[in-house]
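Of the protein chains in this complex, all but one are displayed in their positions.
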Amino acid sequence: MLVDFLVVGVSIGLVYAIVALGISLIYSGLDIVHFAHGEFVMFGAFFGLVLVNDSGLNYPISIFLAMIFAGLMGVVVERVFYRRLTSKGGGYTVAGMGMIICGFGMAIILQNIAFLIWGAEGHAINVDFGTPMKIGTVNLPKSYLWILCVSVGLMAILHLFLKNTKAGLAIRAVAANKDIAYLMGINVPLMISLIFGLACGLAAVGGVLIGPINYVQVEMGYLILIKGFAAAVVGGFGSLPGAILGGLMVGIFETLGAGYISGSHKDIYAFLLLIAVLVIMPTGLFGQLAKSKA
Amino acid sequence: MQNFISGIAGFFTRLKSIHPLLPWGIALVVLLPLPQFTVNNYQVYLINFICIMIILATGLNIVKGFAGQVTVGHVALYAIGAYTSAVLSTKFGMPFYVNLPVSILAAMIAGVLVGIPSFRLEGAYLALATLAFAQAVEVYIRVTNYLGAASGIGGIKAPEFFGYSLRKYDDYFYLVMPIMLAAVYASFAILRSATGRAFMAVREDPISAASMGINVRRYKLIAFVMSAFYAGLAGSLYAHMLPGYVHPNNFTVIEMVTVLLMVVLGGIGNIWGGVIGAIIVTIVADITREYYFYQLLLFGAVIVGTVLFMPKGIGGIIDRYFVNRRFIAAREETAEVKRGIVGGSPDESSG
Partner (left out) sequence: MKKTLTCLVVAGLLASGSSWAGEIRIGATMRMISENGQKYGQMMQDEFDAINARGGINGNTVELILLNDECKSDKGVANANKFAYQDNVHLIIGSTCSSVSLPIVDVTAQAEVPQIIPHSTNDQITKKDSAWVFRVPISARYYKGVVAKYLHDKVGDQVAYVYASDAAAMSETQGIIQQMRDVYGVEPVYEAQTQEKEIDFRSHLLKIKDLEPDAIYFGGLQEPIARFLVQSYEVGIPASVVRAASSAASNAPVPKLAGDAVQGVFFSAAYSDSDTRPIAQLFNSYVRNRYGIGGVDHDFSQAYDLIRIVEIALGNADLSLEDDDLAADRTAIRDAIANVQGYEGLASGPISFCADSTPQCRDGNRTPVLIQYIEGGEDFKVGILDRVTMPIEFGL
């Protein structure tokens, strides 16, 4: 029983983790919490749907293309809308408060644009993964293996990119201090666009990966987003391995809670975990000390 | 137009100098016959709803505008107020005048719970913690059969005073409108008091506020509890209005964003702005009712547009205008005084 719950928890936790990865990346680079991130998951899933079902491309290529498209979309949204706010300072300032509200507004806009394009009906991305594997007594569809491999792979690539390339170094410098990065000759606006594009691309990957399991629908973003937030906070905002670990923890915690305490209250556990972590350990498991900005 | 507005402002200032409550009394008298002037019952319903939204937005303004705490959990407090009233009315048969204070109390206790995380958290983290709280409350209501779960609670009795039931929207107006005026007046009183100044000191810079001897935690908590008072009040009034039905779908994140929009559109920290924001948002939502496919899109666009292009909201524009006028008036006044002094001194010296 316990093993089964753990397997289930890990598999759903991976979904949360991949969303949390993008949220964390944006936070570390721009000091904002992006409330429209769930909509990029949804748009990514729809891109994947169109690419796989209508264009007949194969799955890995679709993931890659959806990532590119959503990334470009993210760059446009950031440049046209968010830049006005973030250039005044992110995080804790009044502009940061505006950013939260602006994110909500953007989420509503994107969701309704998607509704006007694709309608409200749910769709499944048609991918044949073959027969499910058996772990314990649970059949695990291979789609979860995909999620595991892709998310860990992406994290590794991201880690290498940030640690070993010049652009990665620049991104880290921007994340640490924009003003000093600027003085060092780094093209800060470009790096911010890059960070945002990367994060939105990651969100889209998440969307395409869960498309075959959870169906693609315009309202899919919000629930995943909230759990993604919980995962990002538990792991520590701004930490990439923390995001993966946080996702797994949220997934396991809520599955065990539903299994052993009360099934009806399953969705509350993730939020309780979030509040508990914030109150006891405000920086999460892997987070650095919260940057204080005046 | 400018003269007209400044004329009215001057008139109110003069009224205030007679007695501080006088303008409010006049506003009450002016608003009282409003249901008689409306064309139909639906408009009275809308006005009642606007009054409730004004109370809610004013409450959010206290914690967000005065004290600068980023909360996304206000609707949860509203829900707690509404559900307390609903349970007391339907399960225990309590009358309105018992339900209202108990609902407010329940919301205030919840307000303490929302406020405690604010001791250690700021900005985005606080927003997430309060969002999680709001979600947890909504989910809890949805799955709890005692609270009606997904069927909602219906049949909440309309308030009854001396055997007269306020079932009609016309009658309910006479309950909601004075309460709304009192609530708005109270928020002005808070803003002008020492507590209000402490809130603003906490908002501007918690560290310097602490160094000035302000107990930052205490004032943060007071701000949360005060806003919870307003939310509980609005919730109870909402629950008791015809058709007397509460459902978790009315307390979701979309409602939260709507109230946020009212405050932001009006101008964060500006009380009149919040009132105007509540009126505009409700009316525009009503006018665009028939364009439902684009209504939410417009709603989102207004949010983004306001934040980007009008960060201080309508209240900011009014403020700028009035402050400028006052500034000019004050400058002229001082100039006159100076002239008086300059003109007067030779006399003195000669005398």
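All chains are identified by letter, namely A and B, in their written order; residue positions are counted from 1 within each chain.
As a convention for this text, contacts are C-beta pairs under 8 Å (C-beta built on N, C-alpha and C of every residue); 3 or more make two chains touch, one makes a residue touch a chain.
It should be emphasised that the depicted structure is a prediction, and the values quoted were computed from it without experimental measurement.
Student: Using the definition of touch stated at the top, determine which of A:L160, A:L223 or A:A276 touches the missing chain.
Tutor: A:L223
Student: Kindly state which of the options A:G168, A:P189 or A:G259 is in contact with the chain not pictured.
Tutor: A:G259
Student: Just the residue numbers, please: which parts of subunit A touch the chain that's not shown?
Tutor: 1, 4-5, 8-9, 12, 115, 119-124, 132, 137-141, 210, 213-215, 217, 219-220, 223-224, 254-255, 258-259, 262-264, 266-267
Student: Of the residues in subunit B, which ones touch the absent chain?
Tutor: These residues of subunit B touch the chain that is not shown: 8, 23, 27, 30-31, 34, 37-43, 45-47, 49, 139, 142-143, 149-152, 154, 167-169, 242-250, 272, 275-276, 279-280, 283, 286-287, 289-290, 292-293, 295-296.
The working rule: only the chains that are shown with their structure count from here on.
Student: Show which residues of subunit A lie in contact with subunit B when the two form their complex.
Tutor: Against subunit B, subunit A makes touches at 27, 31-33, 81, 84-85, 91-102, 104-109, 111-113, 115-116, 222, 226, 229-230, 233, 237, 264-265, 267-268, 271-272, 274-275, 278-279, 282, 290, 294.
Student: Mind listing the subunit B positions that touch subunit A in their complex?
Tutor: Residue list for subunit B touching subunit A: 64, 68, 70, 72, 116-117, 120-125, 127-129, 131-133, 135-136, 139-140, 143, 205, 253-254, 257, 260-261, 264, 268, 293-294, 296-297, 299-304, 307-308, 311.
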